[in-house]
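Every protein chain of the complex appears in place save one, which is left out.
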Amino acid sequence: MDVSRRQFVGTGLVAAAAFFGLPRIASAEALEDAINAFTSGADTASDGITLIAPEIAENGNTVPIEVDAPGAAAIMLLAAGNPSPDVATFNFGPAAGRQSVSTRIRLAGEQEVIAFARMPDGSFKQARQNVRVTIGGCGG
Amino acid sequence: MADNVTPRVRVPRDASAGDSVSVRTLISHPMESGVRRDGDGNIIPRQIINRFTCEFNGENVIDVTLEPAISTNPYFQFEAIVNETGTFQFTWYDDDGSVYEETADITVS
Partner (left out) sequence: MTKKTLLGGGAIGALAILFAGVGVADIDEEESLIVNGEIEMITEAAAPDHLDGSLSTIYSGWRFRSDETQAIQADDFDNPAFIFVDQAITEFNTVMGSEGNSCASCHSPGDFEMTRSTYPQWDEERGEVQTVEMQIIECQTERMGMEEPYAYDAQVMRNMSALVSSEGRGQVVNVAIDGPAQSAWEEGREIYYTRFGQLELSCANCHEQNYGNNIRADHLSQGMINGFPTYRLKQANLVSVHNRFRGCIRDTRAETFPVGSPEFVALELYVQSRANGLTIEGPAVRN
């Protein structure tokens, strides 16, 4: 192990801030439009919906996520910082065993992933998680 | 039609009536997002799978609308209730109009 490397703390911090900077929001308006298209502006509760995403995604091309909302009619996934926020909408049919799905998504950078669930009674649920996305370095 | 688009599905071979079984699906597809540029700087046109459905014995399990933010080689894992022996029907719809299908059987006792 080479122990002779010196660390310039100041430059290290600047570099770190550049990599782990503020989360992206690509377009607040596009995000709001996407949400309203699903919820029509209704209030959302945060219980009864689970969104599982990594805290740090090793590569933004393939980020595994899982969403679960028992009893939901549909779940919509959004990525607040992507060029376009829509990711997918899952409509559950009568033969669904659970209202949960796992999939892999693309994230353009650090951002919030948001899940909305529409319940059969017309109410809505919401869960959010911030995901840091490592965008390589020397990974080629 | 995109090259070499191959679906793969995995369901258990058997189950008991009323079980909720795990279903996994994958389809090899580039999911070209429509925001990438080629070497000359031109936008590579979007071409994605935009919809995926699963039915069991004709009853809908899930109907997914996909956007370009779904990763290359779209993968979905979900659960289906099986009350009798039967067949899962999986369908993927491509932007270019192609439709890919796959089926899987399950024995339910």
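Lettered A and B in written order, each chain numbered from 1.
Just so it is clear, a contact is a pair of C-beta atoms (placed from the backbone, for glycine too) under 8 Å apart; a residue touches a chain by one contact, two chains touch by 3 or more.
Given the structure is predicted, the values throughout are model-derived calculations rather than measurements.
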Where the missing chain makes contact, among the chains that are shown: A, B
Contacts of subunit B with the absent chain, listed as residue ranges: 4, 6, 8, 10, 24, 26, 28, 30, 71-73, 75
Positions on subunit A contacted by the hidden chain, ascending: 1-2, 5-8, 11-12, 15-16, 19, 54, 56-59, 61-64, 134-140
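We adopt the following convention: only the chains that are shown with their structure count from here on.
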Rounded Å distance between subunit A and subunit B, as computed from the means of their C-alpha atoms: 21
Contact footprint of subunit B on subunit A as seen in their complex: 61-63, 79, 82-84, 86-98, 100-107
Of all residues in subunit B, those that touch subunit A in their complex: 19-21, 33, 35, 55-57, 59-72, 74-81
